[in-house]
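Missing here: one protein chain of the complex. Every other protein chain is in place.
Here the chain labels run A and B in written order, and each chain numbers its own residues starting at 1.
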Amino acid sequence: MARAELMDFDEALELFEPVIGLEVHVELNTRTKMFSAAPNPANSEFHGAEPNTLVAPVDLGLPGSLPVVNGEAVRNSISLGLALGCGIAESCRFARKNYFYPDLAKNYQISQYDEPIAFEGSVEVELENGRVFQVPIERAHMEEDAGKLTHVGGSTGRIHGAEYSLVDYNRAGVPLVEIVTRPIFGGEADAPALARAYVSTIRDIVISLGISEARMERGNLRCDANVSLRPRAAAGEPAEPLGTRTETKNVNSFRSIERAVRHEIQRQAAILAKGGTITQETRHWHEDTGTTSPGRPKSDADDYRYFPEPDLLPVVPSRELVEELRAALPEPPAARRRRLKTEWGFTDLEFLDVLNGGLLVEVAETVAAGASPAAARKWWTGELTRLANARDTDAASLVTPAEVAELAALVEAGTLTDRLARQVLEGVAAGEGSPKQVVDARRLAVVSDDGALVAAIDEALASQPDVLAKIRDGKVQAAGAVIGAVMKAMQGKADAARVRELVLERAAGADAGA
Amino acid sequence: MSEINAEQVAHLANLARIALTEEEIEHLTAELRQIMQAVEKVSEVATPDVPPTSHPIPMQNVFRDDVVGDVLTVEQALSGAPESDGSRFVVSAILGEEQ
């Protein structure tokens, strides 16, 4: 596949206005599936089950089987709709979306078509640079997830070149809410960051509602990004019509959402600038190369033949239920952010650092687990973000807030230095266990035995008589060389401040003893 | 209304994933024309003021509690499969998705 030609981002922005639209699929964490009583693998308790062990007849589309709606999933969907500022339908229905694909057990997906449960909302999203956007929500509807395909025999594990595929239907029927925005205008150069911040905000919302595990690396939250460009109208001229859009699928981390939108803007700009046309199509995001590749072109083959699902009845939420769920809504993310910023005492910059990393929830949970806000921020936005970037993933997928709090406590207690703590984090991220387990296994604790330190100091002083002389002359800063040597000898597992104290003490002692 | 043609029938067969023969397509085109002519009668009375009925017995809000129930064993799940690897269903390669 030839690498697509890209236009410089700033140049692209000069010529075109980017318009984005985002579709976010949220897997609900109910105990059972949307339409069957089989355990839901998007609930942590059942995650990672062996293939085809979480299936009831309807999840396999067995002849004669029938769906029954999970009432809890409906309530969760209504709560989510309300949190998105949406209206809740007085009556809505499920519909069948018909298409053949081997991961779709019935070869139709039960979804909602012209009657979604929630519609017309708005979500406040704040960017790194402080810009605040109201992202318009078109609808949020209920549907079911498909099974999982594993392609075997190809060199990359992708579809192309595979000899055969394996199907696991555990995920078939997992309750989904699909949230669809209206086209978002005015993002301009911030469009990629806006896309990222929007998904991050949705994640905050579903976590605060407690309705999804929201782990992107597990696919609990998935984003499809629609991007189109329209030429800038000359001054005084009417706006140009919207350009043809592409839909980039498989964008499964905050970082890649931003990268994918940016990439698509640059790619489309390069084509349009040369007088080419954009094909309306689905494109696949490749995390490894940071590029998109074309999938199926949209065509009349996408005739989904929607019709009302005859096996299910209308959902008519009572106004009492809607008001009850509205009253139980958690603090809206924007208000919550303002409150946390004050409580934590962060500067604007510090707080935005957390927000833009999509780390608000992580920091909050780390603070709740006992860490100081400063420590929680430092670890999440610093070392963990660096580790995550190096691995092309999100920090939240590496460690849990409880582990970070545990680490912060070890640092606080003097058991770890920052440098040691970084090594511990790496161990935790590598799956070596909790911070304490990693400290033990890697023997990373600070040496607090003065005897061992004194021995090392005496040796260092003895080998550097000139330094000793300088210290005796009152040139205390010369102690640095000795401290360095001692830290090296202790493999970093010593508290530098204590070493300094002891060096000065021993230097004086050596003098007295001479 | 519209007169259905062989090209359309071939397209429908593709949507329905049935590899019809040319002969079947030809035969079906003629039959469908006849049948559609008969069933188009519905439009005579289906005026805008008439609401559609999708469920013969009107009911609503039929929900299940979120309580885990029985699942099939892997053996049961795979028992009817034309091909499996002991834990998953096996299908031949999927093409036409990526190029």
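FYI, a contact is a pair of C-beta atoms (placed from the backbone, for glycine too) under 8 Å apart; a residue touches a chain by one contact, two chains touch by 3 or more.
By definition in this document, contacts and distances are computed from a predicted model.
The complex appears with one chain absent; UniProt names that chain "Glutamyl-tRNA(Gln) amidotransferase subunit A" among the candidates "Pyruvate dehydrogenase", "Glutamyl-tRNA(Gln) amidotransferase subunit A", "Transcriptional regulator" or "Multicomponent Na+:H+ antiporter subunit D". From the options A:A4, A:A49, A:V68 or A:V152, the residue with contact to the unseen chain in the full assembly is A:V68. When the whole complex is considered, the residue among A:L313, A:L340 or A:V439 that touches the unshown chain is A:L313. Note on the undisplayed chain: of the listed residues A:F16, A:Y108 or A:W379, the one touching it is A:Y108. Interface residues of subunit A facing the missing partner chain: 57, 60-69, 96, 98, 100, 102, 105-108, 165, 167, 169, 300, 303, 305-307, 310-313.
The set of subunit B residues touching the chain not shown comprises 1, 4, 8-9, 12-21, 24, 28, 31-32, 34-36, 38-47, 50-57, 59, 62, 64, 72, 76-77, 79-83, 89, 91-96.
Here, only the chains that are shown with their structure count from here on.
For the pair subunit A and subunit B, the distance between mean C-alpha positions equals 37 Å. Those residues of subunit B that touch subunit A in the shared complex are 11, 14-15, 17, 54-55, 59-74, 77-78, 80, 85, 87-99. The part of subunit A that touches subunit B in the complex is made up of residues 1, 30-32, 36-39, 50-57, 60, 62, 68-74, 91, 93, 100, 102, 107, 149-151, 153, 158-160, 162-169, 284, 293-296, 300-301, 303, 305, 308, 310, 312-316.
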